[in-house]
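Note that one protein chain is taken out, while the other chains of the complex remain in position.
Chain nomenclature is as follows: A, B and C, assigned in order of appearance, with residue numbering initiated at 1 for each chain independently.
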């Protein structure tokens, strides 16, 4: 048995947000899950996050969530840390899932505030209750995704939350505009107001190069080209920020296409399918589906990307066809 | 075995929205559930709706939802129809719960649109997918509660939905302002544009007397005084609309207090506890709790209500202390 | 020339929110304005607030806003303080109107946060800029009406705002649920954390009796029966809280009818028209209009109110037919 991986404040690099592969009939496709996990690990990511929005978590049953977590954790086999999204409208359900996945070997859980929280007071009280209910030993990623939740957290509030709750280890930063907020969070640490925490950025990494400059430790997002995120971070942390941005800019046209709200998940699953990683691009209902126009448009974008990468001598990762299941 | 009760377009009267009683520790309290169900039936309601917002459905596990439904259906024992709220972020989970509760004897299910639906087109597509997934034999209550869902349906859209989908049997009307909408829905029926459907109103019945005048068939809401709703409807349908409004106005001060968003559920559970019906007023986290000021305020309102009812010679229903469990 | 009335923290009682009367053609009706102002003063209100939401301020031109303010201030002639709503999407326009109306004799201005403010930090920065731009000599009413603005202020934030900015004199409290917030604001004062400020409640006074118990100094709202607000406050502050609630409850059915979002303004103008105070119930476009069903419904509610008041021996104020213009 591998040493237990537990998330802490030093987490860095790329935590890819995993899709949940389905068969065309809509059941979880565990074989594709194995291939997807191997592909992510082979792409060089430093962690994987399952059951996020991109993982269609709100459309799984509790049993499916646990079965999928178990399969992923078994396949990862301790190679990289696995974070599990456990956000829920009720604290008890949130705790039930957390207890299960931590027992299965998760490195931590990700929690997004419930909808309807409006003020700093309410948000602070909510996370206080979650931290207390989960217990101090469970590492938590605090997700800040106001475009979806309509819950807005100022940097002052985020600072207070991390200062107060030691089990909060990582901040998943997805506010837009969010660049100044990132700077403010790091400034609070520089002033010694609280310990340094891990900050990974989301939003498809639409602002990744600037966010790295402003102090992000990497990205936690679900783009269909994880190797891009890995290379950008590697180059940046090796001191080649210009090279990082060159790689990034080559992918930006398709990143911005993937980043469309609503339909983005279907686009990503289709790219993963085309890359031979998952068998079906099926999205559970309710969910957007690509039509013939979308598919043709994607052909064009992927073609342009491949030509650009060839010119830059930047080959894409190839999924290895290991036996799964 | 009793004759199967299935909801149809002729439904009328009061469908009380049931609380889900918890112990102080937060587990479902099945004994209180039995007492609560008996109390509702004894109050003269014509149906009961479980697992709505008022029933804290989003904070139950799937197993709890089924166990609670089973207990309620067993206790009701065919005396009145039971509607089960099955709204879900995923169609598959929505169908799974529906299939279970219909097999257990539910009269129909209630479905509220998922968040994020913005246009008539999107809402129509969503209900089309739900109706198709559930199958034509499952009677559906269409819930229109935009204050919570941020999904807004015009009367034209509601008319189209009912015209298109025969398994939609009842409209739960909670839009505010909503009086003209109600009139428009009945006008479409009068013009023969679609069949007449059942319309019950929610929102604590804050506009019940006007809504009855405008064509509502009754109320589906969760006030802690179901006997008030019953009497108002009885008097109104017996032709005594002035008498109906007199009863209503006596309760309005407390109805408006219960109707506060967020804290209303805690208030209702506390009243039910004081009335000896449920053992604990516990609300699952996250949820508002009453403090000393709230409790004292409630003392005052309840006292005023009781004095008013005494003056009007309108006794409250008394819960009968049958054996439960 | 009368002594200049300037709003301060001791303000108490009823500040009625004034409608802006229009002719049927949609022009400001200055004769009706005079009658309306006299009616308000005769009803015993302690102040009047013009150019609020109820005053259709966003549909007036800057010239009309100034002309209307001038007419009102001239007619009031120092009898009671006049507050002017000056909320604006731009600080410069806010200041321009403020300077004009203060020069004309207003007692202070009311400012609501602009839309789009999400966090405590943003709201604090906004009011900081407004207070600085208007200058320390202009008394400000801080309006907290999240149902309309989608800007939510916690009690902690409100406390910080009043502690920081001495020119904030009054809090117009309209959050729902808001009872606990009121208690928290007064508790902060009791703990000596900041000076005591005036708190008047809005929202049609839907919770006025409880709000008075929790420390409100009165109401600032626009119901069409200002004499009700005056009597409730007078009785309450004279120690007869039961009597206050009796008066209040008699009006509650119509208050809850007026309080409907969107259409409420048209209802209030129609009642004022029926009472002989304004000549036309016209609302500027875009705005809801009453139809035949609404008018008939209003007949019923007004009839019931009048019978109840007769039984309670509570006559309504009669507009005096002074010469206007």
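Operating definition for what follows: a contact is a pair of C-beta atoms (placed from the backbone, for glycine too) under 8 Å apart; a residue touches a chain by one contact, two chains touch by 3 or more.
In this text the structure is predicted, and so the values were computed from the model without any measurement.
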Residue of C:45, C:60, C:106 or C:151 touching the missing chain in the full complex: C:60
Options C:12, C:79, C:96 or C:308, residue touching the unrepresented chain: C:96
Listed residues C:192, C:239 or C:286, member touching the removed chain: C:286
Of B:131, B:153 or B:230, the one touching the omitted chain in the full complex: B:153
Interface residues of chain B (partner: the chain not displayed): 118-122, 146, 152-157
Contact footprint on chain A, counting only the chain that is left out: 176-177, 179-180, 183, 206-207, 210, 213-214, 245, 249, 252-253, 256-257, 260-263, 288, 291, 293-294, 297, 304
Positions on chain C contacted by the hidden chain, ascending: 26, 56, 58-62, 89-93, 96, 114-116, 126, 129, 133, 262, 284-286
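Just so it is clear, only the chains that are shown with their structure count from here on.
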For chain B paired with chain C, centre-to-centre distance based on mean C-alpha positions, whole Å: 35
Inter-chain centre distance, chain A versus chain B - centres from mean C-alpha coordinates, in Å: 39
Distance between the centres, which are taken as Cα means, of chain C and chain A, whole angstrom: 48
Chain B: positions in contact with at least two other chains: 262
